[in-house]
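Structure provided below as structure tokens; questions to follow.
Apart from one protein chain that is not included, each protein chain of the complex appears where it belongs.
Up next, subunit A:
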Amino acid sequence: MKEELEVSSGLARRQSMSDYLSPLVRGIKPSGIRRFFDLVSTRKDVITLGVGEPDFVTPWHVREAAVYALETGKTQYTSNAGMPELREAICQYLDDSFDIAYNPADEVIVTVGGSEAIDLALRALIAPGDEILIPEPCYISYSPITALSGGVPVGIETFSADAFKLTAESLKKAITPRSKVLILCYPSNPTGGIMTYEDWLPIAKVVEENDLIVISDEIYAELTYGSKHVSFAAVPGMKDRTILVSGFSKAFAMTGWRMGYMCGHSELLAAMLKIHQYTVMCAPIMAQYAALEALQHGLEEKDRMVESYNQRRRLVVKGFRDIGLDCHEPQGAFYAFPSVTSTGLSSEVFAQRLLEEAGVAAVPGDVFGLGGEGHLRCSYATSVTQLTEAIDRIGNFVHKLKG
């Protein structure tokens, strides 16, 4: 027995626990937001503009639908792709709201949040070494998930002067023979930028010419101010090239329910469904009932919430401009992305000092990738009273800096 042990110890032993981890995972940097969160958590009396979720609680009728589902024993698995009636409701809603027709039978999967949908799409599409084009600044998870799947994230910088829109020129410049997927996130977290139909057309041309496939994260689709959201999948010729990712979190104030969905060509979705069925099986049934209720009876309530974000959006944009901070007009999501370069501080130092000296938390722009440096992500999904106070505090802080 002892001899056998000695034989095995002849192998190269791992020196620490982290040696057991996959090099892919070790290579991923922890999220900058997480670091900032830890810093904020140590402080009291902070007004936070750092929250990436609605300040509304899920409307009661939606919560009640989940309670009723539990009371009536809805505690089982559903079909892998999600309950048929929910898939139908999602397709009906997409058709009514954004003019894209999907077949509920094989062109939609209900996922555990939009996040799972992004993961499924990237895992299904990426072969090792494929380049994934990602306009930045953007939501923080695209690059790490790409890397986990063996892909190579390629950032494309977008600029405040273009209202953070993706341009065909910068997209073309980033394309190489290894380019395979373009990830889009409009309306944008963190910039609040949107893309109109006219903005999409030249992008669609480049996508077509270079035979790219697109993952379009449209989780903020309902939150646009002034012009209605145009889905990339609704651009002529793009439907079969697009995996549309969306969900209930932002539009219906349902972040904690983890209800998302993805739509696209049936052959692609079949592959993604395979991963979904082996990894999560299905989204939770009671949350699916809640989502169904939201689609059937929650659209008016949603409109009221959007109107309320719009009022607060005007308030913060004017607030930042009055303070003397450049702020492009965000036309979607619930973030303003003012520039703090006029103060001479980097995003990170500004955010840290703003927290320590003025008691306001906002996320430094550099955590969102290229083009984020010099900006601050400020969520206006918080009460008018808090926003007014936050803007006062930021104003005093900036005036002190500029002295």
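Keep this in mind: a contact is a pair of C-beta atoms (placed from the backbone, for glycine too) under 8 Å apart; a residue touches a chain by one contact, two chains touch by 3 or more; residues count from 1.
Keep in mind that, in the parts below, contacts and distances are computed from a predicted model.
The listed choices are "Circularly permuted type 2 ATP-grasp protein", "AsnC family transcriptional regulator", "BMP family ABC transporter substrate-binding protein" or "Acetyltransferase"; the UniProt protein name belonging to the chain that is not shown reads "AsnC family transcriptional regulator". Contact with the chain not shown here comes from a single listed residue; of A:80, A:141 or A:167, that residue is A:141.
Hidden from this view is one chain, which touches subunit A at 31, 33, 36-37, 40-41, 46, 48, 50-53, 55, 57, 139-141, 189, 311-312, 314-315, 318, 361, 363, 384-385, 388.
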